[in-house]
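A protein chain is absent from this complex, but the other protein chains hold their places.
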Amino acid sequence: MKVTLRIRRFNPEHDARPYWAEYIIKDVAPTDRVLDLLHHVKWYIDGTLALRRSCAHGICGSDAMRINNLNQLACKALVKDLVKGDHGTIQVEPILGLRVIKDLIVDMEPFFEHYRSVMPFFVNDNPPPDGEFLQTPEQRARFDDTTKCILCAACTTSCPSFWANGTYVGPAAIVQAHRFIFDSRDTAAQERLAVLSQEDGVWRCRTIFNCTTACPRDIEVTKAIAEVKNAINRGGVD
Amino acid sequence: MKTHQFDALIVGAGGAGLMAALYASQEQRIKVAVVSKLYPTRSHTGAAQGGIGAALGSEEEDRWEWHAFDTVKGSDYLADQDAVEVMCREAVDVVLELEHMGLPFDRTPEGKIAQRRFGGHTRNHGEKPVRRACHAADRTGHMILQTLYQQCIKNQVHFFDEFQVLDLILSEGRVAGIVAVDIATGEVHVFHTKAVLFATGGWGKLWQITSNAHACTGDGTAIVFRRGVPLEDMEFFQFHPTGIRGMGILITEGVRGEGGVLINNEGERFMERYAPTIKDLASRDVISRAIYLEIRDGRGIDGKNYVYLDVRPETVNKHLAEAGETRRIDRAYIESKLPDILDFCRTYLGIDPVEEPMPIQPTAHYAMGGIPTNVDAEVVIDAQKTPLPGLYAAGECACVSVHGANRLGTNSLVDLVVFGRRGGRAMAEYARNAEFPPLPENPAAEALAELEQLRNADGGTRVAELREAMQDMMMTCVGVFRDAACIDSAIEKVRELRAIYDTDLHVDDQGKVFNQDLLDAWELGRMLDLAEATAVSALCREESRGAHSREDFPKRDDANWLKHTLVFRKPDGRLEIDFRPVVITNYQPKERVY
Amino acid sequence: MSGLFTTVREVFRYQGREGQVAWMGHRAAALGTVLFFMIHIIDTSFVYFWPEGYQHAIALYRSPLFAVGEMVLIPAVIYHAINGTRIWLMDWKPGLWKYQRQITLATFALTVLLCAPVMIIMGGHFIEGLGLFGGQ
Partner (left out) sequence: MSAVQDTFARAGVQINRFESIAWRYMRLSGILLIPLVFGHLAIMHVINSVYVIDYEWVIEARWAYLGWRIYDAAMLWLAGFHGALGLRHVIKDYVHNPRWSFALSAAVAAFMVFLLILGSIALIGAPFEPVTGVPPVE
């Protein structure tokens, strides 16, 4: 099949503003990834195309982008789900709400700054036991979902609340905080709840659910956010 | 050009690099930084699925000595047994340490770290399988990477993210710094330092079909190689038997652990012929070879280059019944045990492994060889194990050697954290006591010149074409099976490719900002170095051992080849081979039968 | 980058699902409602402060333009109220996220269901009020 790939391109060294470039790619297999098409352009048509990617199977979180106006990982978006019939167009743009550096690459620093602001690390200053900290399978299951996050930013950059105002910490940071807040071994839940209770914290979430749809790891993002909101309102976990 | 000064630098932010960073930065008196071409959490450690091996004995009796024996046996007796002992002993401690850092391991009903069985891990020197792989679902590597990165944030480790290291600076016979390019701006930076630890991971991208990420191009290994450090055991590269056809995405050993079987185009469970006792659970090298032989004899599916991995409940139950086992499985069981695998197959192949068999082929997976080090991760530069002051290496890019000729599943993650930790400690100790060596004049001159040459390369061959030619050549001649004639042609070919690289390469992008075209070209240069080193080492070793299968020398030959290879790159580009004896302590080489 | 302009443009481009549509509606309805609410307090307070003024205001409300406005306002309030209940429910019982799409669709359906008779009756008042067919 044939695919017209429309890519939002921008090279700060030449272009005053972003523009659309179209590439017609022949002999596309329906099971090809969008990443394969981008590679085809980059490797055989125009080497100046810039995009981040590494693992190519949805594990490293490098290549979140807006494909046909929906945030997805280019390595998990298949042509057959985007194009019906034997010729179609796929449109690829950088994720929204972060400064575009070049082509599909955005400045992730504000995103990681939000991430770091929620104390995304295990805290337990008591002397550790000789063996492991004990934790029942139920306690472990309590935060399992949010441990899956690969920090791809698909969620945060799909959130209209984040588009409106980049000071919102965003769903990804809340997911990361959730992973520790609900870990029975951790002792800094209160501090994290305090950080997230600020103006730019969880309250900016308007329960829009774009984040949940966008998450390539199928994390129940909005649910996690609601759990954090409830924990703040109740003054703590349980 | 910017210059920075740090007492100790870590190159690479995968499991090994982050563990080293945590330990090195605990030494308050020195300044430490991590330089990584990927954002740390994008490192390939995050892809590891199965588990990390440690004789914790949460679920049943286990001893680190048994782990050591299994590792040595798995290595086809090529591993250095002193190093194996260090690794297996410290594994227990380091896994608990990871847990104390918050790593969310799965739990036993009593709340302890859950462990599962894995290929080659046994109780009491081969008696029966033992639960040794500590795991967090099938996302163990992801959890390790995240946990270590989180702790680095907590401890305020200094990161230079998306900085690609191009060169190592030596001065007065010791390490003086590195040269790196800030990918976002294209600016070249010099880092003046006393100690450098390379943790730059593997180089699966040398092969066409690989489970490795695009970033696995072996940069660090190639950089030190160019600076005169030999590479050890380069001929040993593990092919994992079950990668998704054409894509190489890994299908974990767990599928066969749950009862999945390999099937050829005649519907035959062919492993019964190759490993009559444990069949589909034989070690990785054995199975990869068997699949290749089937394909070569025209018994691939549709005569093509793949076979089926069948984990459909009816198939599994049939074989369980034949084997006289009472256990039966159903759809729900598979769904709960292999969620990610099902997801990969459904996403990428559009097939449901519960209903259809999976098309698989061996996939280039893991570098057993690499930068030679001792157990403190100090890089050693000759057969006498003389350290190069200030240079360290850990993780997949290094060769301690604990994996010998074939790595056991779960042992890489152990290797990363154990030797990452030891390396971090050792380099901090060294950096605290050493003085800054003087920087040579124009320390970045060579790297800059190379970049400029590549940037302006306007020949007729695209980077991708050249890379594909290399991957193809490696797959055919330096893959699962090798023989002298084919390897010879590979060496010739790689030199041809190198000549094209030097004279007829084409780079589209002349810019500075995120010039990935340029860096891809640069990486290809490193890969060509490693491809040549691999082929030359493979040609030299005239026996079959572990992952190295010479059709012209099908037997293991302990009398002549119970030794490590060291390949050196001379300043004029010629490669030379030397050898180093294997360290044997407790386990005398025996024939390897499972 | 981010801001009002981006948001307004992108909520129409981005393929958000029911939740995004529900939110856009909720916010639009809310803004309309507050605006009306503010005016409405002022005119109602005329009952005490300036009875004649109140009669003028009512006269204005009876004009066709305001009649149309009223026909928009009432559904907006109804939608905002029902959707507000949904938001509150989703926040209170996060486990409901699995059914979020269905619940959102139900919100839309319920709004239509409630608005239909209201619109019919109000339309009746309007036509009657116009006096086209005799009326008072």
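In this document, chain identifiers A, B and C correspond to the written order of the chains, with residue numbering beginning at 1 in each.
Keep this in mind: a residue touches a chain if its C-beta (ideal position, glycine included) is under 8 Å from a C-beta of that chain, and two chains touch if they have at least 3 such contacts.
Quick caveat, the model's predicted, so the values are computed rather than measured.
Note that of B:7, B:80, B:162 or B:520, the residue touching the chain absent from this view is B:162. Residue in contact with the omitted chain (choice from A:164, A:208 or A:237): A:164. As for the chain not pictured, it touches chain C at residues 3-4, 7, 27, 30-31, 33-34, 37-38, 41-42, 44-49, 51-52, 54-55, 58-59, 61-62, 66-67, 70, 74, 77-78, 81, 84-85, 87-88, 91-92, 118, 121-122, 125-126, 128-129, 136. Residues of chain A that touch the chain left out of view are 109, 112-113, 116-117, 119, 121, 161, 164-165, 167, 188, 190-191, 193-195, 197-199, 201, 203-204, 206, 229, 232-233, 235.
Keep this in mind: only the chains that are shown with their structure count from here on.
Separation between the centroids of chain B and chain C, computed from CA atoms only, is 61 Å. Averaging Cα coordinates per chain places chain A and chain B 27 Å apart.
Those residues of chain C whose C-beta lies close enough to touch chain A in the complex are 1-4, 6-7, 10-11, 13-20, 22-23, 87, 90-92, 94-95, 97, 100.
Every residue of chain B that touches chain A in the complex is listed here, in rising order: 38-39, 41-44, 46-47, 96, 99-102, 104-113, 136-137, 139, 142-143, 146-147, 150-151, 153-154, 184, 213-215, 247, 249, 344, 347-350, 462-464, 507-509, 511-517, 520.
Note for the complex: chain A touches chain C at residues 66, 68-70, 96-99, 158, 160, 162-166, 206-210, 212-213, 220, 222-224, 226-227, 229-230.
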